[in-house]
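Questions regarding the structure given below will be posed in turn.
Of the protein chains in this complex, all but one are displayed in their positions.
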Amino acid sequence: MSKNIFFKNKGPIKVNRLFKSNNQNKDIITDIKTLDKAGKYELTFFDSIKYLESAKKTKASYCLTTDKLKKYIPNNCKIILAKNVLLDLSRVLREFYPFADIDYPDTTIKKPSPSKFKHVKFGNNVLVGNNVKIGKNSIIGSNSIIEKNVKIGMNCIIGSHVIIKNSIINNSVVIQDGTKLGQKGFGFIPSKKINIKFPHIGKVIIDDNVEIAASCTIDRGSVDDTCIGRNTYIDNQVHIAHNVKIGSNCMIAGQVGFAGSTFIGNNVSIGGQAGISGHLKVGNNVKIGGGSGVVKDIPDNQIVMGYPAVSIKEFLKK
Amino acid sequence: MSKNIFFKNKGPIKVNRLFKSNNQNKDIITDIKTLDKAGKYELTFFDSIKYLESAKKTKASYCLTTDKLKKYIPNNCKIILAKNVLLDLSRVLREFYPFADIDYPDTTIKKPSPSKFKHVKFGNNVLVGNNVKIGKNSIIGSNSIIEKNVKIGMNCIIGSHVIIKNSIINNSVVIQDGTKLGQKGFGFIPSKKINIKFPHIGKVIIDDNVEIAASCTIDRGSVDDTCIGRNTYIDNQVHIAHNVKIGSNCMIAGQVGFAGSTFIGNNVSIGGQAGISGHLKVGNNVKIGGGSGVVKDIPDNQIVMGYPAVSIKEFLKK
Partner (left out) sequence: MSKNIFFKNKGPIKVNRLFKSNNQNKDIITDIKTLDKAGKYELTFFDSIKYLESAKKTKASYCLTTDKLKKYIPNNCKIILAKNVLLDLSRVLREFYPFADIDYPDTTIKKPSPSKFKHVKFGNNVLVGNNVKIGKNSIIGSNSIIEKNVKIGMNCIIGSHVIIKNSIINNSVVIQDGTKLGQKGFGFIPSKKINIKFPHIGKVIIDDNVEIAASCTIDRGSVDDTCIGRNTYIDNQVHIAHNVKIGSNCMIAGQVGFAGSTFIGNNVSIGGQAGISGHLKVGNNVKIGGGSGVVKDIPDNQIVMGYPAVSIKEFLKK
C-alpha cells in the first residue's frame, strides 16, 4: 500500500469516528483510495455505474456508496451508505488530509543548496522545497518553483516561470516556460452559502520523454492521480483536469482541454482547441480533429471530428 | 461619489477645454463614469441602445452621445454631441487619466515590510506596491506581485506567480498559481496608422469566497468595473474581459472565455471552452454546455448548448 508523499495522513481513524451511522464499529481505516487501489483497512467509494468493473474487484475493506449501487460491491468489502457519496467522501478526506483542499503555498521553499544538487543546473532565483529530488543532468530555469517532495528524474529540462507541486516526473522530460503542474483541480460540492472544497490528495505523474509546452496547466488528482504516458507531447496552453490519464505516444495540439477523470489511450492525436468531456474513455490510435467537442466514449482506431464529435465519415456527410 | 483609488484624476477640467464644440461653457467636469454611476459635475456616455434603461435614469451632469440617441437623455443632463462617442470618450478619458491606457509596471513595488503586514504570510520574493492592504491570515505565494493600492481581505490564499493590480479582493478568496488580475483590457479605436488605446480606469472586484484557478486572466474595467460575485468558482485558463459582471454561486469550467461588458446572473454554470460574446445578458440559473458559443441574451432558467448556443431541446433535435 503506497504512502501519500505529498499530504500528511492523520489516520488511522476509527470507523465510528468517521461515520455516525456506524457508531458501534471501532475498526480502523488507514487511508482513502480509488476502487482499484484501495486495500485492507482502506476506504474506497463507488458513486457511478461507470466504475462498475473496478467496483466488482475492489480489495478495499470499506466502500462508501449508495443504496442503489451497493449490490455490486464484493462481500469482503463492508458497505457504508451515503445519500451523497462525494459530500461524505469530501468530509472524510478532510479528516485524513486537512490541508489538501486549498493550495497553501509551500513555505519550505528556498534557494537550492549546491551540495544537495551536485549534478543539477539551476537558473536564477529558483526555489526548491524540502525533500525535493532531482536527477543528474537536469536543468531548472529561472524563477521556477519546485515544491516539497516533488521528484524529477534525470536529463529533464524544466523551463523558467514553471511551478511544479505534488508531482513525480520521470526521466528526459521537457517542460517549457510558464507551465503549472500539480495544483488543486476544480472539484467542490456546490452550496449556495459556501461551496465545499473537495480535498485533492492525488498527484501528477509524468512518464519518460514527455514534452509539455508553454503555459499549460495540469491539475493533480483528487483521490486518484493525473498521468501522462511516455513519449506524449503536449503543445502550449493545454488544460488537463484532475484524474485525467493520457497514454503514451499521444500528440495534443495547442489549447486542447480535458475535463476531469477522462481516460485517453495510446497513440492518440488531438487537434488544436478540441475539448474532451469528463469521465470518458477514448481508445488507442484515435484521431480527434481540431476544434472538436468529444462528449462520449470513442473506441480504438476511430477518426472523429465536429461538435459533438462524430466519425469523420458522418462529419463530412453533413 | 466614489474616488478612483488606482488612477490619479487630473480633474476637474472645464467643459470648454474638453470639447471645442462647447467653447463657451466654463462649467467643470470632475470625473467620467458610466450612466448608472455618474452624478453631479460628472460626464457619462451613451453609445448603444442596449443601455437605454440606464440612460433614462442617469444622474450625470453631462452625457456624450449621438444625435440619434440624445432624445433619451433626461433634461437634467446636458448633451455633448459626438460623431464617434468612443473616440471622443477615449480622448477625454486621457485628459483625466493620462496613464490608464498602458499597463506601466508599478515602480513602487518592493519586499513587504513585516511590521506593516503583521498577520500576513508571504512566500519568497513577493513584491508589494505602495498603500497595499492585506487582511489578516492571508497568504501570498512566492514571486507574486501585488501592485499599488490593491486591497485584499482576510483569510485569502493567493498562489505563486500571481499578479494583482487595480483590484479589490474581499475575504476568503482563493487564487491559484499564475493568474493575472487587473491588467488593461482589449479596448482601442482601430486606426490604420496607430490604433488609439482606450484608457482603462476601472478595476476588478472579487467578492467573498470566490475561487479562481490557475493561469486565468481577468481584465479590469474600462470605465466600469469587472466583478465576480461571491462563492463563484472559476477553473484554469479562463479569460474574463473588461467590464464583465459575473453573479454569485456560478461555476465556470476550464478555458471558458467572456468577451467584454457581458452580464452573467447568479447560479450560472458554464461548461469547459464555452465562449460568451460581448454586451450580452445571461439570466439566473442558466446552464451553458461545454464548447457552446453564446451570441445572444439568455433568459433565466434556460439550458443552452451549441454554436451558436440554442436551447438544449433544439440542440438535440438537430
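The chains carry the letters A and B, assigned in the order they are written, with residues numbered from 1 in each.
Here is the rule we go by: a residue touches a chain if its C-beta (ideal position, glycine included) is under 8 Å from a C-beta of that chain, and two chains touch if they have at least 3 such contacts.
Since this is a predicted model, take the numbers as computed values, not measurements.
Interface note: of A:Gly178, A:Pro199, A:Gly221 or A:Gly265, the residue touching the hidden chain in the full complex is A:Gly178. Only one of A:Leu81, A:Ile102, A:Ile157 or A:Ile196 touches the chain withheld from this view, namely A:Ile157.
Mapped onto chain A, the interface with the missing chain covers residues 121, 123-125, 139-143, 157, 159-161, 174, 176-178, 209, 211, 213-215, 231, 233, 235-237, 249, 251, 253-255, 267, 272-273, 290-291, 306-307. Remark: the residues of chain B touching the chain excluded from display are 102-107, 109-110, 125, 127, 143, 145, 161, 163, 178, 180, 183-184, 186, 188, 190-195, 197, 215, 217, 219, 237, 239, 241, 255, 257, 259, 273, 275, 277, 293, 295, 307.
As a working rule, only the chains that are shown with their structure count from here on.
Mean C-alpha position of chain A lies 33 Å from that of chain B.
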